[in-house]
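All protein chains but one are shown in place.
Every chain is named by a letter (A, B and C) in the order it is written, and numbering of its residues begins at 1.
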Amino acid sequence: MTIHTDVRDGEPHPPLREVKAETPEIMYVPRYSGLQRVNHWVTAILFTLLALSGLAMFTPYLFSLTGLFGGGAATRAIHPWFGVALVVSFALLFLKFWRLNIPNKDDVAWSMKIGDVVTNREDRLPELGKYNAGQKGVFWGQTVLIGVMFVSGLMIWEQYFYEYTTIETQRWALLAHSLAAIGAIAIIVVHIYAGIWVRGTGRAMMRGNVTGGWAYRHHRKWLRQITGDKPAAGAKPVEKHGP
Amino acid sequence: MNVQVSRRGLLKGIGVGLAGGSLGALGFGALEPAMAAAVRPFKLAQMKETRNTCPYCSVACGVILYSLGDNSKNSKSAVMHVEGDPDHPVNRGTLCPKGSSLLDFITSETRTKYPMHREPGSSEFKRVSWDFALDRIAMLLKEDRDKNFIAKNGDLTVNRWTTVGFLGASATSSETAWCTYKVVRSMGALTFDNQARV
Amino acid sequence: MTNLWMDIKHADVITVMGGNAAEAHPCGFKWVVEAKAHNNAKLIVVDPRFTRTASVADLYCPIRQGTDIAFLSGVAKYLLDNDKIQHRYVAAYSNAAFVVKEGYDFSEGLFSGYSEDKRDYDKTTWDYEMGPDGFAVVDETMQHPRCVLNLLKKHIAIYTPEMVERICGSPKETFLKVCELMASTASTDRTMASLYALGWTQHSKGSQNIRSMCIVQTLLGNIGQLGGGMQALRGHSNIQGLTDLGLMSNLIPGYLNIPIEKDENYADYISKRQFKPLRPGQMSYWQNYNKFFVSFQKVMWGEHATKENDWAFDYLPKLDVPTYDVLRGFELAKQGKMTGYVIQGFNPLMTFPNRAKMTEAFSRMKFIVVMDPLQTETARFWENHGEYNDVDSSKIQTEVFELPTTLFAEEEGSLANSSRWLQWHWKAQEPPGECRPDIEIMSAIHLRIKALYKRDGGAYADPIVNLNWNYADPESPTPVELARELNGYTVAPITDASGTTIPAGRQVDGFAQLKDDGSTACGCWIYSGCYTEKGNIMARRDNTDPGNKGIAPNWTFAWPANRRILYNRASCDPEGKPWSEKKKIIEWNGKQWVGFDVPDYGVTTPPEKNVGPFILNQEGVARLWTRGLMRDGPFPTHYEPFESPMANIPFPKMKGNPASRIFKGDLADLGTSAEFPYAATSYRLTEHFHQWTKHSRINAILQPEMFVEISEQLAKEKGIAKGDWVRVWSKRGSLKAKAVVTKRIKPLMCDGKAVHVVGLPQHWGFIGKTRNGWHPNTLTPVVGDANTETPEYKAWLVNIEATTPPNDRVA
């Protein structure tokens, strides 16, 4: 049986034991397949384009953003098509990940300890599966908001769907669309920040894997599951050494 | 007369406009980019005005025909817009939906443009020359007049011709009508009528 | 119009009946709105439909089409019963006091002298009793049983409000409201203007419809007054002009007559027409009939019209029948007795009654020539356009010419409007393609025919070869040259009334200068003064309006003699003082008549002379009774339309107008109310002008497609919904149209029976920008007014049902 190992410096492989004595060996845990990563980034790019073109039409202060898309009329014309593309791309993500994002009791426990979450006290948090409540929040939040924006977007897509709804409905749609967009953007800001804040997360979407330690620290249940380990009876969280 | 006044008013308008223009040139206009684009230039400013009368109903509203070209040799005049004549005592510049759209009447696609001739039994018109048409019409008229002219009824001189009818047009000028009258009556024609009844 | 458009603003009451001024004459109607807004006038509309005129009316009264005489006779009765007449006016300015000859009688709807087989009257009993002095007998006291007023009372006695309601379907209360409002103008300071159009003329008794209102207006003293009068709103821009210029079978310009066979020579002809006053000292233009006639002959045939040859009297054709009007013309054509028709700016196929008959008539002619700026259905009657014109071209042997002409924007000249104004207009652009002015076309035809006659001779060529044609360019006489002829000029030196001599070759100042000795020539005496030595009077554009009377005396030229309000002498009392200061037009200042308009009277004739103000009439007064003038009776009488949903209530024996001419074939083509239960009528919409504007994109947008208007009740009965396709058919034809189901048409309760009205606008055809459609003439009967032969377009019978779309509209 083999163990995936790696040496920080580029030396040739010495025998296991010796190495183990010298430098700590790091295990890498695959998290996302290539396709999933592509899917995520396509969605991300579309989201950005939508945000920029949407904001341009949302407030005069940002109207100049229409310059990025070749002017106001072009922006108006392209925005809904970005939307359609995003919906398709996000739908794939959704199909892939919705099961893993079904909330469970750990999420409750985790959410109770949100204080420790923001203060980086992982040691005080319950063991978690592949996703924590925050990540699930992002997932379901976007799912709902994108849904809202899609439906309301069609209603205000003057060029093709003007006749199908009353002007009053379109007014509601317009408002809903804007509010949903604000929400979605805010969530994305948090999502991105989380990626910066929790080190080692980025490579999950860049390289597709995370370090064992990252998995151990943030998603231990998931790690146990994939390593086939069982928590020691009554095992308590390891004492944290040092400050 | 008020049309003069109104024309002066118009010129004043243009003056103001030009003033505005030069202001614009001085850079003030730049403050309001929307304005320049918003207001369409007044299209009649330099058009030729011709006084005319609406050819439809008998109110005979005064109309002003605005046309392209100033009668200079190299410009072919064409009516571009029709508007009520503010001087006219009856319509005072107003026009009904027919008068207001006289332009589309003048420029109608279904206007006749060339003499057309349809031969007996044919299912189509063929374009012919004026001379062909007029020669043939004159010939047909004379032929029938010579055949059916009635000089006497018993010993009464009656000099009438009734077998070709003539209809006068209610929109032609009185001068045209008079010309028609002379031509028709001189032939002794009696079957002669106009639109007075319809 | 006896008055003019702007004058309507002075009216206190305006009645629109037999017309729909708001829709047919919107810009003239502005003066009605003006009267309402600034003269607190009340507007009455009497119409089978609640029209757009009714939408701004103060009082709307429904009426069954073709019953106007009953309605107005009812009004006249109300005025007489309630003593709501302007007594002095009636006494002095009408023939109320004239005594009628012994022997006149009226019973069961017929006047004395009727001949069934001739469908005509011997009018000898309709004359006045003549005194030994050779003048008509007058009974100032109006006690004489045979004086006009008493005969009138007797004649209209039957038209009680109840009878009016039974015949017209006009609710009694509404009818009485109308009477009261009209009666309010019997006072000297209030006037009513009557606006009418083809809603009165297009009936088998059209002229009598108008007479009925004339009687009412005369009793109310509203003729010749500011804001009063009979306002005939002519249909076309120059139909007034064409009538003035006599483009009719029986007329010479200026309402002179074409001689009839019995007029053996000039002397004989004149003697029958020369004016004979019926009252002492009565003056009239017609005293000068001979001058007008000779001057006309001179303008026509110049030096070829001489005293010796009776002023070329024989150059004129002589009539063997009263008229060769269009109905007769196309009847003859249908019988194959016409060789051809030359049609100038006219679309008879889609205009004259009974489309099928028209198509047949055209198909039987050897040739037709159509001169028009627009492509007309007439010029293409032989072309198959599916159900809209389902003909077999190969079977039609008619040779057809379509000659392109210029239109108003491409020529100059004058048009005579309803106010009798001759307005000059100018050319704005060159015509498209090879269009030519009608003048050039007519000239070309004349010159060619003249050349043929000169070369080959032929039937009586003299009037043609001798026709006065000395224009600078014979191929193209200018409108100015022609206008100068119409005005008239001196052929030889003349001395006018003031004693001054006018050399030869000068334009005359007016018809007063015309002579009967051949020294003057004049194309149309009533137009005399339109183009004098002062220049083109018709081109005057001074719109100043002294006294704000709405007269604008220096705007163009109005015939006769630039007079704007006819009979304006009647606006003053017999002493020459205006009936009302507020409504002053002219007055007697002790020496002469002065005021805002040209006096319709001898300018220096003093009131004491008692010359009647109606100087066009031999009586000098307004006619409540007409002597020989009307073919169908001295008084109007209620006759049902030839196709009517009900019998004539007061005169059950009468079917239609007994004096109307109707041809055999057309009589057979009349339907009965059993087969065709609904009362149809045809009319204009304001968005369109006849079939011209269907060529104009904008108008096509405003009213794109033919429809018929019916009441909600009839729609319910027939299971027709808004916008459905319906089929409407009569004894003569069938058409399809969209259904406009409206509250504005309601069933009329006539004699306890609900009469449903079906309205058909008349603006569509198979050429132009609008959707293909039919013209109501597909359905209308061929019978005309007894006096003018105006077809009965306003009242006939149809049936209606829901149907499928025409083939070209099947989705």
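Here is the rule we go by: a contact is a pair of C-beta atoms (placed from the backbone, for glycine too) under 8 Å apart; a residue touches a chain by one contact, two chains touch by 3 or more.
Please note the rule applied: contacts and distances are computed from a predicted model.
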item	value
Among "Formate dehydrogenase-O iron-sulfur subunit", "Multicomponent Na+:H+ antiporter subunit B", "Urea transport system ATP-binding protein" or "Carbohydrate ABC transporter permease", UniProt-listed name of the chain not shown	"Formate dehydrogenase-O iron-sulfur subunit"
Chains in view that touch the one left out, judged over the entire complex	A, B, C
Touching residue (missing chain; options C:185, C:703 or C:777)	C:703
Of A:35, A:68, A:114 or A:186, the residue in touch with the unshown chain	A:186
Those residues of chain C which, in the complete complex, touch the missing chain	22-23, 26-27, 29-30, 33-34, 36-37, 40, 50, 52-56, 58, 60, 686-687, 697-707, 721-724, 738-744, 769-771
Residues belonging to chain B that touch the chain removed from view	6, 9-10, 12-14, 16-18, 20-21, 23-25, 29, 31-43, 45, 81-84, 91, 93-101, 103-104
Absent chain, residues of chain A that touch it	1, 3-4, 24-27, 29-33, 56-61, 63, 66, 71-73, 75-77, 118-120, 122, 130, 156, 158-159, 162, 167-168, 170-172, 174-175, 178-179, 181-183, 185-186, 189-190, 193, 196-200, 208-209, 211-217, 222-230, 238, 241
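Here is the rule we go by: only the chains that are shown with their structure count from here on.
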item	value
Arrangement of touching chains [line / ring / star / complete / other]	other
Pair of chains whose C-beta contact count is the highest in the structure	B-C
Closest chain to the centre of mass proxy, which here is the mean CA position	B
Centroid spacing, where centroids are CA-atom means, of chain A and chain C in whole angstrom	88
Footprint of chain C on chain B - complex, ascending	1-2, 48, 50-62, 65, 67, 76-79, 87-92, 94-102, 104-106, 108-125, 130, 133-142, 144-149, 151, 153, 156-183, 185-198
